[in-house]
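Structure first, then comments.
A single protein chain has been removed from this complex, and every other one stays in its place.
Every chain is named by a letter (A and B) in the order it is written, and numbering of its residues begins at 1.
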Amino acid sequence: MSVVLLDPSAEGVPDFVPIADRLKELAGKRIGLLDNIKHNAEYLLAAVGTRLEELGCEVKAVRKKTYTKIAEPPVLAALEDCDAVVTAIGD
Amino acid sequence: MSCSVHDMVEMERKGIATVTLCTAGFLNAGAQKAVMSGMPDLRIVGIPFPFASLPPEQARARGLDAFEAIVAALTGAEGR
Partner (left out) sequence: MAVATRHTLTSTDDPIQYCYDRGWTDGLPVVPPTEDRVAAMLEGTALPRDRVIAKIPPAWAEATVEKIAINCVMAGCLPSYLPVVLAAVRAMTDPALNLNGMQCSTHLSTPLVVVNGPIRTALGMNSGSNVFGQGNRANATIGRAVKLILTNIGRAIPGVTDKATLGHPGKYTYCIAENEEQSPWDPLHVERGLKREQSAVTIFGCEAPHNINNQASRNAFDLCHTIADTMATLGKNMFYAQGEVMVVFCPSHAETIAADGWSKLHVKEYLYEKARKPVRLVKLGGLYGREVARNFWPRWVNRTDEDEMVPLVRRPSEITLVVAGGPGRHSAFLPGWATPSVTVPID
């Protein structure tokens, strides 16, 4: 007769994957700023971008067409040459 | 929040470090979404509410206030 084991683990939860490696330093890196076009996100990101440039980063500003949906493929593609991305505003 | 988390999970899967900003009341939702997306460690930084109703100068100030946390999230220097 086959052995049957009961699953002890969380079910219905996707397998976890780790986040990408963090940057060792910021200077010289290209940082994407993804604006989801919610109100005031652009001002917050502009201030963050200025500070990043002061730290020696190159800043690349990208805007979504709408915040109601996930980013369109060209938007994400535009960020793929960045070393890191900051996005605002979740809400 | 859900869309922002989704977008940044995609970036992280491509090997790009990210941080998502939201007002404090959305931190929990963001965390839940990150877990359900399979990436519970996604970095999310909260800023005080309200935000959308602020004049531009104050919205900029929120960015400056959060800057250290943003840097910490991108470089892993959060300590605890």
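Annotations for the structure displayed:
The criterion applied here is as follows: contacts are C-beta pairs under 8 Å (C-beta built on N, C-alpha and C of every residue); 3 or more make two chains touch, one makes a residue touch a chain.
Keep in mind that this is a model prediction, so the values were computed, not measured.
Among the chains on display, the ones the left-out chain touches in the entire complex are A, B. Residues of chain A in contact with the chain left out of this view: 2-13, 16-18. By the touch definition given at the top, chain B reaches the unshown chain through residues 31-32, 35, 40-41, 79-80.
By definition in this document, only the chains that are shown with their structure count from here on.
Spacing of chain A relative to chain B, judged by their CA centroids, is 8 angstrom.
Against chain B, in their complex, chain A makes its touches with residues 13-26, 31-32, 34, 36, 38-40, 43-48, 51, 64, 67-71, 76, 79-80, 82-91. Touching chain A in their complex are the following residues of chain B: 1, 3-8, 10-23, 25-26, 30, 35-44, 47, 51-52, 54, 56-57, 59-64, 66-67, 70-71, 74-76.
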